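Of the protein chains in this complex, one is absent; all others appear in place.
Each chain gets a letter, A, B and C, in the order it is written, and its residues are counted from 1.
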Amino acid sequence: MSNQPILSKNWKKKIHEVIYGTHTPAGKLFDIILLIVIVYSIVIVMLESVPWVDKNYHTFLNISEWTITILFTLEYILRVISIRKPKTYIFSFFGAVDLLSTLPKYLSLLFIGSQYLTAFRILRLLRIFRILKLARFVGASNNLARALNASKTKILVFVFFIIIVSILLGTVMYIIEGPEHGFNSIPHSVYWTIVTLTTVGYGDISPETPLGQLLASLIMIIGYGIIAVPTGIVSAEYTSEMNKKDTTDRGRSCSTCSTEVLRNDAKFCRICGSKLNDA
Amino acid sequence: MSNQPILSKNWKKKIHEVIYGTHTPAGKLFDIILLIVIVYSIVIVMLESVPWVDKNYHTFLNISEWTITILFTLEYILRVISIRKPKTYIFSFFGAVDLLSTLPKYLSLLFIGSQYLTAFRILRLLRIFRILKLARFVGASNNLARALNASKTKILVFVFFIIIVSILLGTVMYIIEGPEHGFNSIPHSVYWTIVTLTTVGYGDISPETPLGQLLASLIMIIGYGIIAVPTGIVSAEYTSEMNKKDTTDRGRSCSTCSTEVLRNDAKFCRICGSKLNDA
Amino acid sequence: MSNQPILSKNWKKKIHEVIYGTHTPAGKLFDIILLIVIVYSIVIVMLESVPWVDKNYHTFLNISEWTITILFTLEYILRVISIRKPKTYIFSFFGAVDLLSTLPKYLSLLFIGSQYLTAFRILRLLRIFRILKLARFVGASNNLARALNASKTKILVFVFFIIIVSILLGTVMYIIEGPEHGFNSIPHSVYWTIVTLTTVGYGDISPETPLGQLLASLIMIIGYGIIAVPTGIVSAEYTSEMNKKDTTDRGRSCSTCSTEVLRNDAKFCRICGSKLNDA
Partner (left out) sequence: MSNQPILSKNWKKKIHEVIYGTHTPAGKLFDIILLIVIVYSIVIVMLESVPWVDKNYHTFLNISEWTITILFTLEYILRVISIRKPKTYIFSFFGAVDLLSTLPKYLSLLFIGSQYLTAFRILRLLRIFRILKLARFVGASNNLARALNASKTKILVFVFFIIIVSILLGTVMYIIEGPEHGFNSIPHSVYWTIVTLTTVGYGDISPETPLGQLLASLIMIIGYGIIAVPTGIVSAEYTSEMNKKDTTDRGRSCSTCSTEVLRNDAKFCRICGSKLNDA
């Protein structure tokens, strides 16, 4: 009888290994199956929203969705059981995502036909990030992650600048074109300015007065020009990150103090001054 | 009674510290409150222009606007009083912005319903730049500012080139498509060319003849290709600025063999091995 | 009679030289003629699809197409005969392309008016890649090829990320705008999100509710900002490739002090002054 808790512990440990781990074959297999089920479930959610598909294949979609929901519920329960501190998991970002993407189907039994609720299931997509974060190939873009991180503040300042410019130019366009040409209000006009500045250009509203078209041309050229800014930032930061890595890669080190040697032409260690070996 | 001017001076000094300064807690608080009031006021201006919002909440918007206007008027008066040389402030760029963004509401009493005038209040947005210029986080993008400054002339030449190409191609499109396909005049056709070249593409006018579509395709590919130019300029200048900063940061050399010291942590010259002075 | 196989072998060898080779004048001439015939054949395929051209020049187009088809069939037979291992060629990518782009005309005799089949002939375009791959000028962009190869994984991760973001934002837009504003289903809404995020912006569907336009503005700014990512990747990788090439080109070092020689024109070591060997 003293074996009971140990056995239970082992049982939990194994489940933990399969569900949370990625190093065992079972863990890898679990991740791959989970990935497939998630992608399948996303396809189901998307197809359900298409009127004619839903009409013809409603039963099939419904059964699929129930199956998936039950599988995900089981998985959620196993995750809660097998982890040491269930609270940490439940209140973590991915814990919330796991729960939120499972609930809608159950709630649809109570609130009939709640389209908005079912759309919540699309949150399952976020679970893909957890699975892939653990995978090898994202790790390959570490440099990129660092570069994007370094660019973050500057790009935020840039976005902030874009928004201010859009509000100013949008107001001017509202004054020039006015409601009679589709620029109904300042917010609507600012929306148009962003559509133009980012070179999207729907054409649902477009300037009709010569002055409006002149200013629009100016906005387009500005938008066309300033896209260079975020691009330049990321390029430069990334180049800089790659150079840092290159330096580290050179790989000679001092035999006395084991300081990394950063220059190919160094003859003496820059930290302890002892003579270096040739590379 | 001799204390009176000194007290007045102190009183002015304190106001100056709060309004213009950013280092005291009161100065910081003032900036944050001002920022919130400005953003709130911008939202009011934008909402006022939306017909149904203005219809239902006219009184609320009007009271909000009057409150803000009076607050800004008070602030303007305090700024003029507390500064040593009021003229310099009044005739400065931000002084003019402060005045211009306050006046419209008063003028609206004289000229009833002047939509164009009220839009002037959007200029308050520019005040955000003054507040944030003093803030810490813009200072972080000094490199970027230098890079953009260095790129300025080249980007202007580029914009100038775009405009000339647009006029030439716009004229050719006017000849090919003509008024019967919406290319009413050369300026209108040039407008279309800019819409296309910058990849905005409203679709309010689009070529209908095969030859016109062929030339349009060419213009698009040109536009798609030459966006590389401003981006390349900013990237390269920014990379260069980042390298320069690195160089400036090092600036130490060996006193024995005058080799440039490339690393901040170097203690011995990497060429002759003699001890280096501290940076 | 013992000469027979040798003669036949020589005959095959010569054909092989002309068809597969590019170093002999005949081989070059063959490539140029093939290039012209392919381009001509593409123009024919495209013109055939234009109703009024097909109406007026049907006979001419038909004869052209039959001539080209017979020429390509002959070429295909010669390619099969003259190569040592015909199977390798037949089941290779370009072997399949050669066959598939020849068959449609013959099949059109059996299945009358099969528009979709004839479009297969456009695959001939792919043959241009084979011809040009051998040509000199593509070799010039070897650095570029390496840089693109190095960027591949990161750009795939990026594209994957774009798709996930598009599905999430598309679903949100479907909930906000709904079928009454043209967002008929989630897949349709995701399509719209991609149209917006990539700054294409057809305008066949566009948001009409204020909230929808706000989110759309956000999507546009995101799209405008993250285009910096693939561009930054390629820029940085390419810069890095160019630097590597520079390093590879130098690869000489001083035999006395083993300092790396950085310039091709160096005759003496810049560190110890001893004479260098020729590169």
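Everything that follows uses one rule, which is that a contact is a pair of C-beta atoms (placed from the backbone, for glycine too) under 8 Å apart; a residue touches a chain by one contact, two chains touch by 3 or more.
Predicted model only: the values in this text are computed from it and were never measured.
Checked against the full complex, the one of C:10, C:49 or C:88 touching the unshown chain is C:49.
When you scan B:82, B:143 or B:199 for touch with the missing chain, the hit is B:199. Within the complete assembly, C:239 is the residue of C:41, C:171 or C:239 that touches the hidden chain. Those residues of chain C that touch the chain absent from the view are 42, 45-47, 49-51, 115-116, 119, 122-123, 125-126, 128-129, 137-138, 140-141, 144, 147-148, 151, 155, 158-159, 162-163, 187-188, 190-191, 194-195, 197-204, 223, 227, 230-231, 233-235, 237-239, 241-242, 261-263, 265-273, 275. Seen across the whole complex, the unshown chain contacts chain B at 153-154, 157, 164, 167-168, 171-172, 174-175, 179, 184-188, 190, 196, 199-203, 206, 210, 213-214, 216-217, 220-221, 223-225, 227-229, 231-233, 235-237, 239-240, 258-260, 271. Within the complete assembly, residues 199-203, 231-232, 235, 239, 265 of chain A touch the chain that is not shown.
The working rule: only the chains that are shown with their structure count from here on.
Inter-chain spacing, taken between the CA centroids of chain B and chain C, is 41 Å.
Within chain C, the positions touching two or more other chains are listed as 199-203, 231-232, 235, 239, 271.
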